Structure formats: structure tokens, C-alpha cells
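Note that one protein chain is taken out, while the other chains of the complex remain in position.
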Amino acid sequence: MINERLPKIWYGGDYNPEQWEKEDWDEDVRMFKLAGIDVATLNVFSWAMIQPDEETYDFSFLDEQIDRLYQNGIYTCLATSTGAHPAWMAKKYPDVLRVDYEGRKRKFGGRHNSCPNSPTYRKYAEKLANKLAERYKDHPAVLIWHVSNEYGGYCYCDNCANGFRNWLQQKYGTIEKVNKAWNTRFWGHTFYDWDEIVPPNALSEEWNGDSTNFQGISLDYRIFQSDSLLDCFKLERDALKKHNPAIPVTTNLMGTYKELDYFKWGKEMDVVSWDNYPSYNTPESFTAMSHDLMRGLKSGQPFMLMEQTPSQQNWQPYNSLKRPGVMRLWSYQAVARGADTVMFFQLRRSVGACEKYHGAVIEHVGHENTRVFRETAALGKELAQLSDSLLDSRVQAKVAIVFDWENRWAIELSSGPSKALDYVNEIHKYYAALYDEKIAVDMIGVDEDLSKYDIVIAPVLYMVKTGYAEKIKQFIQNGGTFLTTFFSGIVNEHDIVTVGGYPGELRDLLGIWVEEIDALPPEEKNQIVVKQQTGNLSGNYECRLLFDIIHSEGAEVLAEYGSDFYAGTPVITRNTYGKGKAYYVGTCPEHDFLTDLVKTICAEKEVAPLLNVPKGVEVTERVKDGTSYLFILNHNEDEVEIDNCKGTDLLSGNQLAGSTALAGYGVMIIKQ
Amino acid sequence: MINERLPKIWYGGDYNPEQWEKEDWDEDVRMFKLAGIDVATLNVFSWAMIQPDEETYDFSFLDEQIDRLYQNGIYTCLATSTGAHPAWMAKKYPDVLRVDYEGRKRKFGGRHNSCPNSPTYRKYAEKLANKLAERYKDHPAVLIWHVSNEYGGYCYCDNCANGFRNWLQQKYGTIEKVNKAWNTRFWGHTFYDWDEIVPPNALSEEWNGDSTNFQGISLDYRIFQSDSLLDCFKLERDALKKHNPAIPVTTNLMGTYKELDYFKWGKEMDVVSWDNYPSYNTPESFTAMSHDLMRGLKSGQPFMLMEQTPSQQNWQPYNSLKRPGVMRLWSYQAVARGADTVMFFQLRRSVGACEKYHGAVIEHVGHENTRVFRETAALGKELAQLSDSLLDSRVQAKVAIVFDWENRWAIELSSGPSKALDYVNEIHKYYAALYDEKIAVDMIGVDEDLSKYDIVIAPVLYMVKTGYAEKIKQFIQNGGTFLTTFFSGIVNEHDIVTVGGYPGELRDLLGIWVEEIDALPPEEKNQIVVKQQTGNLSGNYECRLLFDIIHSEGAEVLAEYGSDFYAGTPVITRNTYGKGKAYYVGTCPEHDFLTDLVKTICAEKEVAPLLNVPKGVEVTERVKDGTSYLFILNHNEDEVEIDNCKGTDLLSGNQLAGSTALAGYGVMIIKQ
Partner (left out) sequence: MINERLPKIWYGGDYNPEQWEKEDWDEDVRMFKLAGIDVATLNVFSWAMIQPDEETYDFSFLDEQIDRLYQNGIYTCLATSTGAHPAWMAKKYPDVLRVDYEGRKRKFGGRHNSCPNSPTYRKYAEKLANKLAERYKDHPAVLIWHVSNEYGGYCYCDNCANGFRNWLQQKYGTIEKVNKAWNTRFWGHTFYDWDEIVPPNALSEEWNGDSTNFQGISLDYRIFQSDSLLDCFKLERDALKKHNPAIPVTTNLMGTYKELDYFKWGKEMDVVSWDNYPSYNTPESFTAMSHDLMRGLKSGQPFMLMEQTPSQQNWQPYNSLKRPGVMRLWSYQAVARGADTVMFFQLRRSVGACEKYHGAVIEHVGHENTRVFRETAALGKELAQLSDSLLDSRVQAKVAIVFDWENRWAIELSSGPSKALDYVNEIHKYYAALYDEKIAVDMIGVDEDLSKYDIVIAPVLYMVKTGYAEKIKQFIQNGGTFLTTFFSGIVNEHDIVTVGGYPGELRDLLGIWVEEIDALPPEEKNQIVVKQQTGNLSGNYECRLLFDIIHSEGAEVLAEYGSDFYAGTPVITRNTYGKGKAYYVGTCPEHDFLTDLVKTICAEKEVAPLLNVPKGVEVTERVKDGTSYLFILNHNEDEVEIDNCKGTDLLSGNQLAGSTALAGYGVMIIKQ
């Protein structure tokens, strides 16, 4: 349980009373109670208020808010306010301002703009965390610390340049090893002195944000910046923990956000929390994958849904309303995949600045007679009724998909073979096939233990880090099924090619050699021709973008190309290795192929769907002390019929046995 | 009359003899006479010639030109030359160079590039205006002063930053009021000192030119920059007027140009002038609207068409020729909507630099045997024959459309609900419906008296400035018909939301409450289902982009949505308020709906079309001393038949009674 002081699914969100007048605060509390809200995130952007100048700290406003809410039964998720530095600080100490990718020193503005290697920022952020912890460490309202906000963004200033050089010295020891790791003999870029190294950006090695002359330095700079921001988090966390180690510490993450290696971050947080903002056209399976990824950061431990909008966003191109029922549906989707909180940005809408058209529990109209409020209050009531039944329950998956940020960065930085290759999309294709089959999946990092899984899928495992090939081999030898794809096994952790034949260290376990990789524009298609029916695989499928030209070195050839000069050569292979099997998919197949492929693999390993349901219905399971909670989520606008329901629906209280109707956007949580 | 020295429609344009040799000047005059040209705009870009260094001024060239032209019957529109500072000034005093949106200090180049808050620029621009006025204040050739040229462009330098802080102090008095107006408690942006405020650009609060974190500062900066440039204009104007207040002063504007609040500018000018450059695909109704807008800047006073091309432009992607007759047609379109001059850029084409492929009366070939010259000369002859008959006549409109630059900026800076919302396009949709119905329209600012109108249309009146709601209420109570749309009444003049329910201050006069605003991608359509026929409204129409979810609070529901979860809820309403009516259009309808709507509203108020004519024919009326001049402009390539013509066609001299043929691109001015 995140904090035993509030033993239920927390319900609340970001609250900024500093934007309002005293007379509004009582009305807020009245409506929070109506809505069943029991937690408010305070102090997210109050640094300038709390510390109006270098010497002064004033917590009176915060004292008053925390107390007032607590007296009304509302707990506090207490933020440290360091997501935006005060204007006076930017004016007095310009080192807090970043230098951007174009090499321009920024001025005061925006948020999440502090240089992570600024001595001033680090000093005052740590000091503020200390002051907050000192003051509130024993306050009974405080459930959790919320450090900063949505960390992200890189800096290229001189402090970062120096920090990078020190970081490189720590990592490599000598300049010769840096030259080797980055292959600087290419284009005569050999460094003889640390000071010759400059951050890679639009003024030096990079362009367009993800193109580089030297993958090595660009990859290391991303790791360095992710680490620098993580250092900022750790600085505050340690300050907070020093005063009371019992209060958990989190910071709100952002799903598949590119710039930070969240698997490293998860290790440093007591509990993962994240902000879920699907676009109007985001597939449900992508949201599901994001939840699973966030759960995976701490190996399955329940996480917090820290932010979602009650209805509308403001920063999408077209900010559609959440249709009636959808906010509830998506809230339960989070819970279904491991969330133990349902929280919103924001409890009351601001009246000025760029988020004033972002939805809120209390809208600009200011009263409770709105659709959004009614839906919020209804959900609050339901969550109260669920009490602590679901808390700490776990999703149990026998299938894992490997996700690795450094691999992702290396793929995006690669010059060739195809600009159309998108790592997250490729991951999602495999995830979506499993999602459609109602197979539970864990999204795992490369440090995760594989032995608990039957099937491990690692799409585009381009970068194979030291020891990882060995780990996969052991997994397969012990009977596991492994699947990987084109553009895998190519480089080591410095993005240096493993010579001797692709897919490098994975070559023998896959039993193939990839001689060439063809890349064609998206409109060019080839075919996957299944040689003889294997499980659900049969006939022909389309494929595109990348086409490995493969020689089997012992692997069974399941399918061949249907056209082009490599027609009749292998495209899908399966290798028996120890007690297990290793699949290889040498191209980008259409969705139907992937569906049939995962069916086949799962059937081989006897990994069964959770339930057979109509199209558009999501099914997941959380288990606690041997009790199963089956979540059935209808993403269709229309009612569907669910067969084979057995147990009690926690939401309706109905006893189910056999077939039951589920309304459009409806949800059941069946206790079995 | 602009200046009684030349009591006819002025005919001429920009003339740059400094680009040519003495031997060309006589030839120019010969051809000007052939073309009926009687006014030349001189000295637009001659600063570097007149003032070759800091100490020297030399007007001998200008003396010679003005005199020579005058001796040949050609008057001068005398520019002050401050639209482009000299290279020596940029070299010696870099403060005249702007800092751009990206934060980069510019170097010498281009035009309209002077920092409006540069002490050097202001000093020398004022000095030059003084010198010019001193010298030419009594010259009989000088009809009008043309200050600078096409003012525009913002600067973000330190002088502007300081200027902005002073401007804010003037406007707000205290830093606390600034914080309140900009809602800086959001994201903890509270300022404690004026010096902490920096201009909002790509280095601070903004990106992409029209996106911002803080609408408040971005809006104020636009007002400040528009005011700064206006201050430059006023500085020169006052210098000029000091010497001879009888000579009118103008500067050439640019229609719907975004960066300047032209309603403020109009107040400071003796006569409005503007440059009309439709693209190859600009609708005629858009040009018409632009003329009406320029006329509206001084509440209907006739304006100058300062520039148009005789045929071709150069800076469009595809610079099509004006088809035979079109230059004449578009010249009369200007006159038809209030212009008392027809002037060109340019009288002779330059041979080098970026405008050498811009059309001119005298083309590169250098003689009069060209189509363009022949058409120019024919028009010159016609305008001479019109003499002073049309001068000072007025367009009389009973319908007004409200246009407000600050509202426009606020809408464009808004984050949400839809990036597809374009203020000027929305205005034009309503304008085009009235244009198609041959209903005269005034484009008015928010300071305009409403009592002279029967119908006032204010599309997307997002920002309701102090007192404006009251003004509308009085208008309606007195029997007026008011119409507004979705995304209206939302904020005050600081872009701070009016809480308590949309559309804010307009809520009671409209008799509705807008609970939610749905925004969908452009391809998603809904339907406007008319409940029972009302005037011309009946059946179903398409709508898109934005969809207000409306509760009637007394308004009559004319139409409802046809689909989505708000099917059956109001989309078009009409509220009786006092003696008048207030219409609300809760979505972006198709053109047919708007046509039927304006027909309905106009019929209710007995505002009739000027004349019923075939499609593609434009009709306007100017009235002078009780005499009506009806302009009939055929924008079709082919001949059309016009019914019910009565009176004398001033151009052909024909007496009309009944039906008459009007040639493709033909024009009639019927005196009744």
C-alpha cells in the first residue's frame, strides 16, 4: 500500500488554491466532498510564492491549505515546487537557464526549463526540499512527496559541457577509451583532451533533433542528461527521506516519453506515478501498453495514476471531450493494469495562461451541475465502495515485451537503413497483437529477470548490451520462447557494430545469418508466404519497409518472401535452442500476421487468453491473495454481450453466471 | 476631399526616379501623361540618398523631381523615406537593428527592419520628417504626406524590453496588477520586480510565432509593439503637421495584416490608405471585406487605394497575370467600397533586386505598346471623365461586422480548443454570406457606435472588453439584431476567463449557457437540424470543428445537433431581449447555412439586397448628397444579364432601364 493512512484507491488531483481567493476555498472543499475526493496535490508550482527572494521562505499559505483540507478529510500529495524556478532566480543567477538544442541561451519563461547541472538550481532545489521536509515530515495529512513535475528537456550549456566531460571520465577513465567507444577515427574526430569535447547539438554533431554524425557521443549525451535530471530528483529525494524515511517519494512520469530512461528512474522512486494523456486518436492498446510500461518500471508494483483530464485537454490540435462514460472507463483501465490511484489534472480550472482550457473537476462555471462533475462524483462514490479490495493486487503475465530507452535512442539516431523505422511503433505492433488476444503482458527493461516468463518478445533489439545475449540464451535453454525481429543484434551498448555477421550475438541462438537488409519506401510491399501451416499461420501476408535477406544456419524456415530478387528466401524462422525456441521476424508484417503469430506462439506455450470477448473489449486481471479480479472494459460506444462471466461484479454488485450485457463504455470488475 | 488641389479620383503610384538616369525621366513623364496619371508617390526609399551621412542632408534630387513632375501636371504624394534606414546608420548605430523572434540581433538588410524603440531611429526619423516638412510644406505639388511604408514587424531587443517595462508601468501601475492580469500564480511565474520581465519570444514564453505559455504577456507585447510602431508614426506625423497642418498625413496599411491594431492607427491618420494585393486564389469577397475594413478604420470616411499592381506580383508562389479587364474591375471594386484614389505600385519597373518582376505601368520593355499600358491608359481616361462626381460619397450599411485585433491575437494565442480555428476566416465566412446577398456591410471596431445599425454580427467574440457587453445589450434592447458564435464571451481584455458559465457577460442577452465545447478534427462532421422552418432556414446543414453544448436559458432553439452524444441539444438559438433579438451559432456551419441565416435575419430587419444579379456579380452603392451611385461589377469571365437597371451608367454614358448586358469583367456605375 502506498500509504496506509488512506487505505483505498486515492481519488483527487492537482489543486492550485494560490490562483484563487480565500472565498473560493470553502466552495472547493464543499465540491471535493461531493465528488468523493480524498487527496489533493499541492504546491506543484509555488516556488516563487514560498521563496519570494533569496533569503525568505514563507510556508504560511501552504500550512493553511494543508490544514484546511485535512480538517475536511482530504489528504495531501505534497509537491516540492521545483518544476519551475522563480523569475527572480533567473534574473539573478542566469546559470539556471538552459541553452537549447540550437545553442541559444534561454531567458525566463515556461517551466521545466532549469539546467540540471546549474549549481544555483541544485542548491536551492535541495534547500527547498529540506525546508519542506523539516516542516511537514510529521504532518498527518501528507501521504507522499511529489518531487518537481514531469522532468524532461535537455540542456547544452557550459555547465552541462563540463558535467558531461566529468561524467565521461567517470564512465571511461581515459580519453583513448572514449575515442574507441565513439569510433572517432572515423572522420578524424580523435580527441586528445577532454576539453575538446562539446555537447552534441545543432551547432556541432547533430541536426533535426535525432540526426547525428556520431551516434556514440549523441547516445552518451542522452544518457548523461537523463542521469543529470535523475541526479536532481535524487538530491531532493535524499533531502526528503533524511527527515522521515517513511513517507514515500515519487515524481510524475510520462509513459513512453523519449528523453528519460525511466527504467533507471523507477529504481530510485518508492512508487511510480504517471500522467496519462491520450490524444483523440490514440489506440486503447497504446494507452494499455503505457500503463504496463509504467508498471514494469518497478517490476509489477502498483503505480499511481497521477494525472488525467476529467474530460478535455488543451494542447492537442483538436481537443475532443471525453464522451460520457469514457473518463470512468479509462480510469478503470488504469486500475485494471496496476494503478492504485485515480487522480486528475486538475481540481479547479485556472482562469489565465495556457492551461485554462484544460478540463477540471470544477469547471469555469464553478458549480456541480455539469456532466463532468456528475461523472466525477459518481466515480468517487464507486471507488469509495471498492475500499481496499484491489490495493496491492498484481497483474500476472507469462509474456514479456522488452523495452529499452538506450536501444530506442540508438535506433532513432541511426543513419540508415530507413527513416520510417520507429521503435515505439514496432513495440506497439507486437503489444497490440497480444492485447487483441487478451493476453497479459509485462513491459520489462533489460535488467528484469526473464525466468518468470514463458515468452519474451524483443522487437528491434538493435542494441545488445553486455551480458544480455547470454541472459536470453539461458532463458531459451530453460524452455522459454524468444522472439525478435529485423535490425536486432547489430550493435553493442556503444552503438558499435558486432562484426562477424548479423544478428551478431543473437546469431547462434536464432540459427540464422542476415546477409543484407533491404529498405524500401512505405508504398512498396512484399509478401510473407507461409511454407506450411504452423499453428494459426498459413497463406500469405503483406510486409514492408525492411526486408532482411536471411540464411538459415539451422533454424526452421516458417515463411519465405513472395517477391523481389530474394523471393523464396527465409523471412520467418524458428530455431530450437536447448529446451526452448527462438523466432525471428525479418520484416515489418501487417497486423493480421502478428495476431496469427502471437496466437501460435502462445498456444505452443499454453498461454491462454483471459476471456473470449467481442472486438473492442479489453480484459485484464489483477490477483491478490489468491483472489482474481477480472476487469472487462467495453471501449465500444455500443453495448456488447459478454459470455462466460462467473463471479461478482464489484461495481454493480451483480452475481454473474453465463452471459451478460455490458453497456457502451461500460466496466465490470468480476471477483472470482 | 483628401486635398482640394486635385478634385478627382487620384491616379498614379509609386515612382522611383532615383533608380534611373536623367534621360529616362522625360520619357516617364511622356508616358504618365499618356496614361492620365496625375499623382506620383516619391521618396519612399530614399533616406540613404537624402542623408548620405550623419551630418549631411541633400534634397536637390527631390526638389528637381517634384518640380519637374508638377510642371507636367503631376502632383506628389510625398513619402518620408523612413521605411528603410541607411546602411551607414546600421553600421554606426546598431540599436536601429532589430532582435528577431528567435532572439537574434539582425544585421543590415531588408526594409521595415528598424527597431521601433531605437533612440537613434526615432531621433533621425523625426529629424528627417522635420526637414522634409520645412522644405516642402508650401510646395503646391504636395498633396499628402506618406509616412514610412507598410509598418510592421516586431522587435525583441533590450530597448524594447525596457520600453515594454515602462509601458506596463503606465498601463498597470504596480507589479501586483501585472501579476494579476497575467495570472502569474500559474506555473509560479510571479514577478517581484519589473526587471524580471522579458519580452515573450522563442527564448522565453513563446514558440512557433503564435503559441505561448502566458497569453497575458504575449497579448500585451503585441499591443505594446503595435503602439511602439504607432508612436513612430505619430512622431513623424506631429513633425509634419507642425509645419503645415493643412497637408493630410497617411501611411499605407495592409488590409487584414496581423501585427498592428489598425483601428488604433486609423484614429491617428488623416486619411486611411492601403495596399491591395490579392493572391491568385483570393476570393473577391475577401478583397471586398478588406476594403470595407479599411473604410471602417475611420468610420466610413473614403480611403486611398495606395498600391495595387497593374498586372503581376512577384512574391506570390505563382504570380499570375491580371486577365484583360481585371485591373480595371478591381480598381472600381476599391472605388465601389470607398476608395477615392486608384494608385499603383509601381509606375516603372526596377531592373534589379527583389521586385523587378513586380508589374508596373511602364514595363521593362519601356514603351506604351503593351496590354498593361493600354489598360492603364484607358482607365486613366475614364477616371478623368468621372471628375469629382464620386468623391466623398459614402457607403451606407445597416449591417455591421465587428473586427477586433486584440480579440484576434487572443484567439490565435489560445492553447485549445482547436488549432483549426482562424479568426479572420470565421469573420470572412459571415462576410461572404452577406456579400453573396448584396447586402452592404460595415466592418467596425469595438469603439464604433452601434446605434446606426440594424444588425450587428460579431463572430467569435472571444474577448469581451470592459463595457462592450453593456453596449451590445443597449443595442439589442433598442431593437437591434445581434449575432455571435461559439467561443464568444469567454475572456476579458486580459484574456482572463469570465467565470460563472460561458458565454460569460453575453450569457443573459443570449439566453443560453454553454456547458462544454467539443473540438473534433476537420474531417468529423455533425449536422444542424432545423426544428421548424424559420425564414430561409430549413432542413439539415453540415457543421464541423467546434461544437458548443448548449442549455437554453430562455432562448428559442432554432436548430439542434443531428448526431454524437449531444444530438438533440441546441446548436442555433435566438433570444428576444428588449426590443431586439440575439442569435447564437454554436458551431462552424457550411456556407449554405450562413447564406440562409443572413437572409433570414436581414428579412426580419427588412434589410434588402441592393439588387438581384447573377452569381459572381458584385453590387455596392455609394451615396453623395442624396444621389446614389450603384456599382455593378462582373467578376465572371463571361457576359451576364443584369435586370432592373435604372439610371445612367457613368462609364458608358448609357441610359439604362430594364435589362442590360454586362461584359465579362465589366463594370457599370449607375447614377440614380
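Per-chain numbering from 1; labels A and B assigned in written order.
By definition in this document, a contact is a pair of C-beta atoms (placed from the backbone, for glycine too) under 8 Å apart; a residue touches a chain by one contact, two chains touch by 3 or more.
Here the structure is a predicted model, which means the values were calculated and not measured.
*Asks:* Looking at the full complex, which residue from B:119, B:140 or B:366 touches the chain that isn't shown here?
*Replies:* Residue touching the chain left out of view: B:366.
*Asks:* Which residue, B:36, B:86 or B:199, contacts the hidden chain when the whole complex is considered?
*Replies:* Once the missing chain is taken into account, the touching residue is B:86.
*Asks:* Write down which of A:103, A:467 or A:568 is the residue touching the left-out chain.
*Replies:* Selected residue, touching the omitted chain: A:103.
*Asks:* Across the whole complex, list the residues on chain A that are touched by the chain not included here.
*Replies:* Residues touching the hidden chain, for chain A, are 102-103, 182-193, 195-198, 200, 203-206, 212-216, 414-420, 494-497, 499-502, 513, 515-521, 565.
*Asks:* For chain B, which residues reach the chain that was dropped from this view?
*Replies:* Answer for chain B: residues 16, 18-19, 45-49, 52-53, 81, 84, 86-88, 90-91, 104-111, 280-281, 311-321, 323-324, 349-358, 364-366, 370-372 touch the chain left out.
One rule holds for everything that comes next: only the chains that are shown with their structure count from here on.
*Asks:* Counting in whole Å, what is the centre-to-centre distance of chain A and chain B, each centre being its mean C-alpha position?
*Replies:* 49
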